[in-house]
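One structure is given here, and the rest of the page talks about it.
Missing here is one protein chain; the remaining ones are kept as they sit in the complex.
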Amino acid sequence: MRAFLFRVPEGLELLEYLAGFAERHGIGKAYISAIGSFSEATVAYYSFEEQRYVPIEVRERVELLSATGNISLLNNKPFPHVHVVLGRKDGSTVGGHLLRGVVVLAEVYVQEVAGGVLERRPWKHGLTAWDIEG
Amino acid sequence: MRAFLFRVPEGLELLEYLAGFAERHGIGKAYISAIGSFSEATVAYYSFEEQRYVPIEVRERVELLSATGNISLLNNKPFPHVHVVLGRKDGSTVGGHLLRGVVVLAEVYVQEVAGGVLERRPWKHGLTAWDIEG
Partner (left out) sequence: MRAFLFRVPEGLELLEYLAGFAERHGIGKAYISAIGSFSEATVAYYSFEEQRYVPIEVRERVELLSATGNISLLNNKPFPHVHVVLGRKDGSTVGGHLLRGVVVLAEVYVQEVAGGVLERRPWKHGLTAWDIEG
């Protein structure tokens, strides 16, 4: 399967870029890992009570210490699901489910995975999830 | 080599599941990376003085920001070694060597690695480790 190592242009939003990248390359099932820096970001903690992602705004430039996740299909389109750990000037960290990350520099590894289609469907708690495999 | 991208069933313990997954698929040497959410977890810092993992209990639901590690053989059985970074409701993080993680949702990437057998043997400090390669 194909693997990619590339830089995301400065100023773009990471998730949008990844979705577009996957669409351009016809990638429906992949592993994602990245490092770099965001000029600002919104991460989130999922509230089961409220059944929604509660946003945590990060309004300073941060090091992107790890972006980890995958691409699968949601409504027949490539959908990136990414969790991040961000590093502040003093080395302290903040993290969550990535809702928005404005790229200064992002170096992204995408590894396509073989096998059947992987699709997100409505699950519990207001979330979508893949079927469980045997 | 084979690669897998799959979800772990809710309520199961991640390390047990990974060991069983590796056994079912005959995987003895692999890279692991995952994201998701734990309903509770025990991480640890290894104390060289006490020669043991000192547990840190995480008794709240957390985002699994990164689970990183590998599978190799310990006593001829697949053994997952995983470190995690967990995210709390306010975006703060806690992490360590994973001793126990009860899965809400876990999306796991397993990439088998070719080449000779990789085995953990008794090392120093009360730990097990792989031989050093040339």
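Letters A and B mark the chains in the order given here, with residues in each chain numbered from 1 onward.
Convention: a contact is a pair of C-beta atoms (placed from the backbone, for glycine too) under 8 Å apart; a residue touches a chain by one contact, two chains touch by 3 or more.
Here the structure is a predicted model, which means the values were calculated and not measured.
The chain that is not drawn here is touched, among residues B:12, B:74 or B:129, by B:129. Those residues of chain B that touch the chain absent from the view are 1, 29-31, 33, 43, 45-48, 54, 56, 58, 66, 68-70, 72, 81-85, 93-97, 111, 113-115, 118, 124-125, 127, 129-133. Against the chain not shown here, chain A presents residues 3-7, 9-10, 33-35, 37, 61, 63-66, 68, 85, 87-93, 104-105, 107, 109, 111.
We adopt the following convention: only the chains that are shown with their structure count from here on.
If each chain is reduced to the centroid of its CA atoms, chain A and chain B end up 21 Å from each other.
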